[in-house]
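With one protein chain held back, the other chains of the complex are shown just where they sit.
Chain naming follows the written order as A, B and C, and within any one chain the residues start at number 1.
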Amino acid sequence: MKIGVIGYGYWGPNLVRNFTELDGTEIKWCADKRTERLALVKKRYPSINVTEGADEIFSDSEVNAVVIATPVSTHYSLAKQALERGKHVLVEKPMTRTVAEGEELLAFAQEKGLVLMVDHTFIYTGAVRKIKEILDVGELGELHYLDSVRVNLGHFQHDIDVLWDLAPHDLAILTYLIHEPPQYVSATGADHTGSGFSDVVYVTVHFPNGFIAHFHVNWLSPVKIRQMLIGGSRRMLVYNDMEPSEKVRVYDRGIRVTTEEGIYSTLIDYRMGDMWAPKLDNREALSVECEHFVECVRFNKIPRSNAAAGLSVVRLLEAASKSLAAGGDRIRV
Amino acid sequence: MKIGVIGYGYWGPNLVRNFTELDGTEIKWCADKRTERLALVKKRYPSINVTEGADEIFSDSEVNAVVIATPVSTHYSLAKQALERGKHVLVEKPMTRTVAEGEELLAFAQEKGLVLMVDHTFIYTGAVRKIKEILDVGELGELHYLDSVRVNLGHFQHDIDVLWDLAPHDLAILTYLIHEPPQYVSATGADHTGSGFSDVVYVTVHFPNGFIAHFHVNWLSPVKIRQMLIGGSRRMLVYNDMEPSEKVRVYDRGIRVTTEEGIYSTLIDYRMGDMWAPKLDNREALSVECEHFVECVRFNKIPRSNAAAGLSVVRLLEAASKSLAAGGDRIRV
Amino acid sequence: MKIGVIGYGYWGPNLVRNFTELDGTEIKWCADKRTERLALVKKRYPSINVTEGADEIFSDSEVNAVVIATPVSTHYSLAKQALERGKHVLVEKPMTRTVAEGEELLAFAQEKGLVLMVDHTFIYTGAVRKIKEILDVGELGELHYLDSVRVNLGHFQHDIDVLWDLAPHDLAILTYLIHEPPQYVSATGADHTGSGFSDVVYVTVHFPNGFIAHFHVNWLSPVKIRQMLIGGSRRMLVYNDMEPSEKVRVYDRGIRVTTEEGIYSTLIDYRMGDMWAPKLDNREALSVECEHFVECVRFNKIPRSNAAAGLSVVRLLEAASKSLAAGGDRIRV
Partner (left out) sequence: MKIGVIGYGYWGPNLVRNFTELDGTEIKWCADKRTERLALVKKRYPSINVTEGADEIFSDSEVNAVVIATPVSTHYSLAKQALERGKHVLVEKPMTRTVAEGEELLAFAQEKGLVLMVDHTFIYTGAVRKIKEILDVGELGELHYLDSVRVNLGHFQHDIDVLWDLAPHDLAILTYLIHEPPQYVSATGADHTGSGFSDVVYVTVHFPNGFIAHFHVNWLSPVKIRQMLIGGSRRMLVYNDMEPSEKVRVYDRGIRVTTEEGIYSTLIDYRMGDMWAPKLDNREALSVECEHFVECVRFNKIPRSNAAAGLSVVRLLEAASKSLAAGGDRIRV
């Protein structure tokens, strides 16, 4: 399997490194508009062909798959062209700039019978895969809330706000973990640089069954926090991605609600039990994901982070952007 | 100075203990409806008089000041009676159940020339007093945002929701630190027990100058988090109340925004410098506060957490409650 | 049961407070040489009788038990007198200044049929009681090592070194957890104040079966660390007393040693499994201990921290002091 990678900026080098390490795949091309980035590719991997535009990659009939690691505004157009030329596609998150673009790409890939996968890296981590297992067997009971904080200093983007930059990670995890479709989205935030792009955003996603998900994304935090709380009726979970080990902790804690006859108020009781941190698979998430992409292409499988998942994330982002512009109004998804 | 304490439940014992340790004050009375609580007072402090109702305290002309540590629904009425009898008052947070009650109490105390102080304990901690100092000298530059998380498992209240239970702490800190009046409040949340009281609430407070404050209060978190981030144009600050020491950390980190002539996009630059954790006064906050109350009574001073501050907090709570009921709409304060 | 407390310095107030809260006990006397300490007792507990010397307590036939919270040099003499007058005794750690004094007290208490208990507070914590349970059922397998760090800034003592000040806590835990008698002790350290008392000490205790225990006690550490690692053949445990919750963590981690035929080197394999933090009893350790003392006196029971345990600790301290003086030589216990 021969692969062409478009974009060798921040994330491209990780994709190239991981595909290079896989058995049975070869990076044939790497494209980037900046010649100094291409020189770096050449120094590291003398056998990879480099090119400034993507056309040589699209035209090369030996290339089976294209990996797109460029700014989000170019995703739609590059993915479309790649699919037209019969290439399978792995595209960076968020999949597209709009729901309309995403819907079109999804339909087009299905029509062509090609794999269109989105790089939702976090759902391939040992931590999130373990959380998925825990939730799917009902370990936490009925889910009450998911609260996520993803903040740090930088990297300010010039073409998107902090919502479109950081929230795709969390919304991809939400989409992966929660099967229910969301109902409303509301968002508040602020832009402190005058660039027109918010740097602090809070998003609330409401579900019909009372489950609530909340996201804090922030480019202006002095400390890096990546923490998720998931509360259920039976147990509760903390996923702290900054911990070097024991990133996922399950707490046998909860409340018992009882309504005694004759007593009009609700009685609430605490339960404080043990804590348990499951062993996690420590493989690099991107390596697991690249392997999964290759397997989907080879055996015609549906990727875990397929175009439908990519579209769900874009749908939430678009709704949140609308709410942000409207001063926090609830937007129906 | 002789004091009567009304309410010996969760917080009352701390108030009694601290006033007992002060020089020149004496707890003369302690009232509670539950005889087993009065028995406990007697075992610990044989010399304190106990009573089931508050009347004996109000009628005792030797009593100069009354401390009210009862459920919020009783604050207005008890404080009103105490002021009527010419007693100075220290009342638990939140000061009242409504803005109307708060306004009336404030006016009444002024009319009577009596001290009406609210127990906003956190503003008397070494940590918050140091943060106030740092902000007041402009150390952080222009303020961008304040983000606070105050979550743990329990203690579910039966008469108020998590907003009225936990947020007063943070809103009192906000009111103490920030001189600008807030403009809008919006809030989202959920009630998972069917009790009619939200157990997870998110509040955003918008200020005219772009400053934004956000609060996450939650009774259903498996872990206890009490962390506040304050971002400014020059420096940023983290206040982690769960740290045994170095609770306040100031980061010499920020961004530099430049707009070059001829370049239409904004250039943003990071600055990553040292971190500094100032030494804090470790005295128990409540002890500092009780001393301050006594001093205000004696020398006719205006308390740091006076009735106006208490009213500001109630105003924000009332607005947040309205927003919560209206599905997150912005409410003008 | 009426109790006399001798010494109202650093720890005495905690003892008085806890015995005061117990049902069925009464602090009748409190002695201290410093009149300002006695004034403080009177302010807090007007009903307790105060006295500068211990004689009034010893002479009071109503007093059943005496609690000794004075400097270690006075323990032997005060405990001896109390036992002579037929009082049960709870004495601060370390029990005595020398093994000889300890042996004499132990024998004397047995002869008199009185309870002589040592205040090894840590063995009454929920954490150490849980660790004891875990070890006693063989959860960790064969024990390999115990490593303890107890360091902070202060409180320099004027009559003992850091070994005699801090190590009794850890040696009491060791004595409680490990049934095997130790064989050798070696210690190194340094005195940086010129006071003749070491402020940094390292102690190694060797056991016949290969188990090794090591202690780092230090008055000159900028941060407070209280952490213990216990390694076993099946599982390993971390006890971090500075954690607000989950102080005890059991790791399903270990090594498998195999020696294959024909291969002369040992093969070692890792096992990395889950982590588990058991729920702990959160009651104040000193409250549990005071209750235990009262129960031992009433029902003529042998205390968990009896004079024999107190003597074991003094034996290890004496051996470590000898090794320290001899530049680290192994001293047989």
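FYI, contacts are C-beta pairs under 8 Å (C-beta built on N, C-alpha and C of every residue); 3 or more make two chains touch, one makes a residue touch a chain.
Nothing here was measured: the structure is a model prediction, and the numbers come from that model.
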item	value
Residue in contact with the excluded chain [from C:N218, C:N306 or C:S321]	C:N218
Touching residue (missing chain; options C:T193, C:N282 or C:N300)	C:T193
Per the touch definition above, residue among C:A107, C:M242, C:V257 or C:I302 touching the missing chain	C:V257
Where the unshown chain meets chain A, residue by residue	20-21, 43-44, 46-47, 223-224, 242, 244-245
Hidden partner interface residues of chain C, rising order	144-145, 147, 149, 151, 153-154, 156, 158, 184, 186, 188-195, 199-200, 202, 204, 206, 210-212, 214, 216, 218, 220-223, 229, 231, 233, 236-238, 249, 251, 253, 255, 257, 265-266, 268, 270, 272, 275, 327-330
Touching residues (missing chain, whole complex) on chain B	246, 252, 272-279
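Operating definition for what follows: only the chains that are shown with their structure count from here on.
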item	value
Chain separated most widely from chain C, comparing mean CA positions	A
Chain A and chain C: spacing of chain centres that average the CA atoms, whole Å	52
Shared-contact residues (touching 2 or more other chains) in chain B	223
